[in-house]
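One protein chain is absent from this view; the other protein chains keep their places.
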Amino acid sequence: MEYSCPSPYNEYDKILLAHGSGGRLSDRLIREVIINELGDACLDSSHDGTVLDIPGRVAFTTDSFVVSPLFFPGGNIGDLAVNGTVNDLVCCGAIPQYLSLALIIEEGLPVNELAAIIRSVADAARKAGVRIVTGDTKVVEKGKGDRIFINTAGVGIVPAERDISPTRLKDGDEIIITGNIADHGIAVLATREGLSFGTDVISDTAPLNELAELLFAVTRDIHVLRDPTRGGVASALNEISRVAGKEIIIEEAYIPVDPQVMGACEIMGFDPLYIACEGRMLIFLPEKWSDKVLKVLKAHPQGQNAAVIGRVSNGKPIVKMKTVIGSTRVVDMIAGEQLPRIC
Amino acid sequence: MEICGGQTHSIMKYNLPELLPAKIRLIHGPGCPVCVTPLEKIDKALALAAINEVTLTSFGDMMRVPGSSGDLLGARAAGADVRIVFSPLDAVEVAIGNPDRMVVFFAIGFETTAPANALALLRAASLKLNNFFLLCSHVLVPPAIRAILSSGNAMIDGLLAPGHVCTITGYREYAEIAAEFNIPVAVTGFEPVDILRGIEAVCLMKEEGRHEAVNRYERSVTREGNLLALNSMYKAFTVCDMTWRGIGRIPASGLTIRDEFSNFDAEKQFKLEYINTAEPEICIAGKVLQGLATPDECEAFGTVCTPETPLGAPMVSSEGACSAYYRYKQSK
Partner (left out) sequence: MCLAIPGMITELYSDSGMKMAKVSFSGVIRTVSAEWVPEAKPGDYIISHAGTAISILNREEAEETLRLFDQMNQSESI
């Protein structure tokens, strides 16, 4: 098929139910918009599924993306859909290889928005070095979906010497965060209708595989990797503490936060520890490697604000934080959505 | 005792009790308007949200406070048009931008917030909006303090007066309370250093036997307060008796919409069916709010009643005493 026009699909400007029905219109949508936009990020478009030849230990993960609004400063749902799954694989210690892409589109979504999202999927996939190898497209009636939902599943290869697991945490391990926290959550909130404030904050959505490979080049003795998405750093630390059965203590003064993000959190009564990141990683590793790893991270554009924020110790599973005034408080699991506070 | 949710929150956030000598005990007063909003008002908010034409706007704090059956967050999940705003003026904008919707703002708060709610009402009036309403639940701090101190039950040696309430109202009335009840009062801010200064001032006054109100939030508070804000507040509202959830009826402790603005009063403009309110009997929020019991003395504390499954407001609100205790308890 040859398409000279970058956006050849000009017959309908909105997605219709018929686009998901499996007939001619569906076929055209998939070929002319989705596969066309994916370009070389897409391995093989002709079958229901793809047969892959993957040696060794395979990491497998899936994630669904339902963000609203779809487009926000720093990216869109397409970026999240790729980077989110790539990062989950990275946090297994894997080298991400292949992704599936499943779309559930609400009737009425403008085609050019779909095209822009798929273009972002393609760009993100290329940047992360992964190929989209299989996918699915469905359309639901207006009102039955929030414009578009995306699911991606991913597989990656875990090199033999890597063993990432909370059970490997040891007393004395240090905790590094690779950059400023809460950027993504604030960027999204600033765009939502009804919240009238202006910031320059952009989402930190990004693939973490380059940073991870830099890490492993320093040492293979990395115990845990985690990307703190929904629920933020606090939730990720609580989960790890619980599974590992260890106490975690972090220091408020060392946690990197952009001043504008801090300002936005203060205005809304949010605690940045509970706000999502989409391109940051928590690294748990033996103390003796911290300095070297930090140096290597800070030399990379994605890791410039990397910092050691705490450590692991034996004790009941709990997350504590030493505040800027020297006292210690518990950082617990959040109950439900964090709601903007005015009190 | 501090009577300000923001101070309770700061005390928790920085775990100030850990830094204070054991002889000083902090009791959290009813400074959280979320916690003292009468159950009936929350049920009315839920009833309004259930009306198809109504867009209910509210501060985020109120979304998870349990009514007799469910909360606003649950109502939203079930399809009600419930929106969080950061300012009552934003609610007015929602009304302007959606002329086909009846926009109700759940107007709660102490004297810090009541003027802002008043400003919204006055703005709606000046713009002659016919689709903007307030559901009011305002509470005044000094009558509550008087009620708590008069009961003689709570053992309170000193008061930290709320810094932002006093920014609006000034602190003359707190000086009167100090003299009447022989208790030192320090007008206090919110940063840890502010709160420590307030505690220090109260302790010094106690040692010297002085029963006055002193200002330790000098960068924002003056003795007279902000007269313009007070003007706005009394232009739109008038003092009334008020029921504080868990505590009971306190005379002249609330604010209601003046008659001339009754067409903006959601309670008068909407037909709300008789609401059968039902507090969970086991909840002792009232005693906790008055400093008469600590949250861990409650049967339900930490078992049936947790931040995920709250029975009463003090467990929901990030400034409620119960939720504060829950976090401390976990660290022991």
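Each chain gets a letter, A and B, in the order it is written, and its residues are counted from 1.
Methods note: contacts are C-beta pairs under 8 Å (C-beta built on N, C-alpha and C of every residue); 3 or more make two chains touch, one makes a residue touch a chain.
All of these numbers come straight from a predicted model, not from anything done at the bench.
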Contact residue for the chain not shown (choose from A:Ala102, A:Val140, A:Ile157 or A:Ile267): A:Ile267
Identified contact with the non-displayed chain, of B:Asn15, B:Thr55, B:Asn131 or B:Thr167: B:Thr167
Positions on chain A contacted by the hidden chain, ascending: 196-200, 251, 253, 259-260, 262-264, 266-267, 269, 322, 324-326, 341-343
Chain B residues that touch the omitted chain in the full complex: 4-7, 31, 33, 59, 86-90, 108-110, 112-113, 115-117, 119, 123, 126-127, 162-165, 167-168, 189-194, 197, 218-221, 226, 228-229, 232
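Just so we're on the same page, only the chains that are shown with their structure count from here on.
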Rounded Å distance, chain A centre to chain B centre (Cα mean): 38
Of chain B, residues touching chain A in the complex: 5-6, 9, 12-16, 18-19, 32-34, 59-61, 63-64, 73, 83-86, 90, 93-94, 113, 192-193, 306-308, 317-319, 327-328, 330-331
Interfacial residue positions of chain A with respect to chain B in the complex: 194-196, 267-269, 318, 320, 323, 325-330, 332, 335-337, 339-343
